[in-house]
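One protein chain omitted, others in place.
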Amino acid sequence: MPAMLKSLIRHRTFLSLVTLVVLWGGFTAFQQVIAPSRLDPALRQAMTKEETIGRIAVDLSFTPEDFHINYLQQYGVVAGVSGKTIFLVQVPRNEVRQLSELYWIKSIRLADQ
Amino acid sequence: MAATLEAASAKPKAIKLTPDGSSLWERLFFAVGPYLFLILLWEGLRRLLHADASTMPSLWSAVEAIGRVAANGILPDYIFHSLERITVAGSISVVIGVSVGITIGLNATAAALFLPVIRYFNSLAGIAWLPLFLIWFGFNDKTIILSISYNLFFPVVFNTIIGIRTVPKVFRQGVLTLGGSWRDVVFGVMLPGALPNVISGIRLGVAYGWRALIASEMLLGLGGIGYMIFKAQANDLTDRILAGMLLIGILWSLMDYLILQPLEEATIRRWGLVRR
Partner (left out) sequence: MPYKISVRGLVHQYYNRHTKETVLALKDISFDVNAGEFVTIVGPSGCGKSTLLSLIAGLRKPSAGEILVDGVAVSGPGVDRGMVFQEFAILPWRTVQQNIGHGLEIQKVSKEKRDSVIARYVEMVGLQGFENKYPYELSGGMKQRVAVARTLAANPKVVLMDEPLAALDAQTRVTLREEILRISLEAACTILFVTHSVDEAVFLGDRVVILSRHPGEVKEIVTIPSSREERRYPSIHENQRFEEIKHHVFQSIRQEVEMADETTMRVE
């Protein structure tokens, strides 16, 4: 039995899956750590006071495609797209936090009403 | 007489399916060579036809496109969706397909009743069902999963039947003369005996299902790698189409190499169908 276990651990399937899980887990953990740095200080301030943020601007480092607009739709109402920025309205603050953990979002800031 | 005896005892020469080259260079050549040829062919054609990037993008631009979709979050999300769909559909079809295959394989009445029907439906490509599935389930993940399951089902069923039917009769008789009951024969002989074929059927079925996945994702617009290339066409992102096609092949190869092939190897080796 230990021989079987040993060959299982050394098997390419096991090794690859473990590598994948470790890499993805590490990447996600890293994103969680750096997430607060994506939030603008003013927004962070607002999040301590209000449950729902009225209007935020999500800055990307590329021109958004349908995928990104649809994706952000899950978090709030998309109020418009301008250049590399997507505007969302009525976003609950814990969802703003979730958004800040997405690796492809550059920064999130408060937008003018 | 002497000649036949000799022929019977002489071991058949192993046919070399893969060159077991001893040198590293030789192995490298056989691993990379065919792909290198295709890359050169593509790049050569591009230059020969003076194709521009919007009709025949360079392979390097496809690689760059992969980098872009990875960086902007599309790729991990779409890969996740595609893999999730094939996994769900695979599980459904394997459970149903193996059960149906076993029933038909063991029972002549069930075979006579269902086999013609199954053969008939096998001829209807899964994609032919898509309009009807769309009416029944709408633009929904269910439609995609059903159409993958449909394609995956048939190779699993047919291979399970073959597996059950090709279990040598003496295996059954042997267990019967050991005092085995019908249950001992089914669970101790027929099912384990059919396993290598069942696994081959699953491997083939997942390959069919993977194609159905790409096709139905293209039509449904619910994300996934298939949708990525379809959408790229609408947006004139030819490099992304090429990138998607490369990824479809790469993902399949990885699934096959890491999950399906090891399963098949494990059963076939242990069942003694290949000699090391």
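Going in written order, the chains are labelled A and B, and every chain counts its residues from 1.
In the analysis below, a contact is a pair of C-beta atoms (placed from the backbone, for glycine too) under 8 Å apart; a residue touches a chain by one contact, two chains touch by 3 or more.
Note that the structure is predicted; figures quoted are calculated from it, not measured.
Touch, as defined at the top, links the missing chain to these shown chains in the whole complex: B. Within the set B:Pro76, B:Gly180 or B:Pro262, the residue that contacts the chain not displayed is B:Gly180. Within chain B, the residues in touch with the undisplayed chain are 9, 168, 170-171, 173-181, 184, 188-189, 192-193, 195, 270-272, 275.
Everything below uses one rule, namely that only the chains that are shown with their structure count from here on.
Each chain gets one centre point, the mean of its Cα atoms, and the points for chain A and chain B are 34 Å apart. By the touch criterion given at the top, residues 11-13, 16-17, 60-62, 65-68, 71, 102-104 of chain A touch chain B in their complex.
Looking at the complex, you find that chain B touches chain A at residues 68, 71-74, 77, 223, 231, 235, 257-259, 262.
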